[in-house]
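Written below as structure tokens is the structure these notes are about.
Shown here: the complex without one of its protein chains, the others still in place.
Let's turn to chain A:
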Amino acid sequence: MSTTTASAAAGAAPVAKKAAKPPNPARIRRRRRLAQWGFIAPAVVFMALFFGYPLVRNIVMSFQDYSPSTFFTGESPFNGTDNWSNVFNDELFGKALWHTILFTIGSLIGQFCIGLGLAVFFSRRFPLNGILRSLILLPWLVPMVVSGVVWRRILDQDTGVLNSFLGTIGAGGDTPWLTSTSMALISVILVNIWIGIPFNMVILYGGLQEVPKELYEAASLDGASAWRTFRSITLPMLRPVITVVLVLGFMSTVKILDLILALTDGGPADSTQTLGTLTYQNSFVQLDFGAGAVVGNILILISAVFAVFYLRANRNEGK
């Protein structure tokens, strides 16, 4: 048995091992399996610690009383469903939920439609196509906080370039993009659409390349219009990819924190507060981790529903 250990560990001295001892198939197989698990075990442990544990811990925390003093005394007594009822009775929760829905749906529609349009456009053959297509990825690669900060400057009511541009062409130019309660959420959505376009475009473009060319040839022989071809061939053939794009877009949008903090810090007057920022506010600003955990759990619940869609779509992708 020491021989198998040696071969698993160092891979040396291979010839001698077979003759050394009478083979014990069951034991060898067990050894072998153990060595194989050695490859997978670190990842399993890591994911248990960094994903499994937080999931469980959040549920427990949502029934515990955390206050700023908890971190000195170390005491966080259980308080039943107090956190849950506090959160649900706070009108900010309803607001944040509503903002999350608007933010997510608005972002998804914008990102997807423009992304799809660009994907179709870039499927044409023209000079510089490849270079332009890859440079468009930049906004998606830049840290989100940085994008937020840059847009904060652009959208500044008095000195921002957007308003001065709109003023020049005579289209207003005095919009309080980030400072009015009615505009702030719209502005945040617009910026997030800008961030999401490249991602949507790349995946949809990839999907478009998989559509068999013959279908388009047949359609053009039949004299189908461009719109008809798009509706009857492109869209149906893209369906699996579209599902994946939308679900992934949903998962990443619903939890966004960086962008909103950089643009508005959740303000003005909580008009851009979402479930993500509310979790952060509760836990790390007010140091009420119990309340933060409640909102976090709701966020997980929403994500879980869509995770089911994702896995369905993923399975349909085949293997």
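What to note about this one:
By our rule, a contact is a pair of C-beta atoms (placed from the backbone, for glycine too) under 8 Å apart; a residue touches a chain by one contact, two chains touch by 3 or more; residues count from 1.
Here is the rule we go by: contacts and distances are computed from a predicted model.
Matching "Ferric reductase", "Carbohydrate ABC transporter permease", "Type I CRISPR-associated protein Cas7" or "Hydrogenase maturation protein HypD" against the UniProt entry of the left-out chain gives the name "Carbohydrate ABC transporter permease". For the chain left out of this panel, the touching residue among A:L135, A:A171, A:L235 or A:A269 is A:L135. Only one of A:T73, A:T159 or A:S182 touches the chain withheld from this view, namely A:T159. Although one chain is hidden here, its contacts on chain A can still be listed: residues 7-12, 14-15, 33, 35-40, 42-44, 46-47, 50-51, 53-55, 57-58, 61, 71, 118, 121-130, 132-147, 149-154, 159, 161, 164, 194, 197-199, 202-203, 206-209, 211, 213, 216, 241, 244-245, 248, 251, 254-255, 257-258, 261-262, 276, 279-280, 283-284, 289, 292-293, 296-297, 299-300, 303-304, 306-307, 310-311, 314, 317-319.
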